[in-house]
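One protein chain is absent from this view; the other protein chains keep their places.
What follows is chain A.
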């Protein structure tokens, strides 16, 4: 479960720094800590949660179908692999 090395630090620009585990999606982790992120499908096909990834790495739980640029991620279907720095759509 929550082994300490499975928790990463997510630095959300213009908001706070929150911890995120590897047992849920990045979107769920952000919501759990009171950060409202814009979302629609929560399945990676609509792109509503498109987020700028300024530093770090993630892995996807499902193949993201929505269009994302090279420096963008979809929090609804990814899990952090490292500490992250992101700008989320509110």
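As a working rule, a residue touches a chain if its C-beta (ideal position, glycine included) is under 8 Å from a C-beta of that chain, and two chains touch if they have at least 3 such contacts; residues count from 1.
Keep in mind that, in the parts below, contacts and distances are computed from a predicted model.
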Options "NitT/TauT family transport system permease protein", "Nicotinate dehydrogenase medium molybdopterin subunit", "Peptidoglycan-associated lipoprotein" or "ribonucleoside-diphosphate reductase": UniProt name of the undisplayed chain: "ribonucleoside-diphosphate reductase"
Chain not shown, touching residues in chain A: 36, 38-43, 45-48, 50, 63, 65-67, 89-90
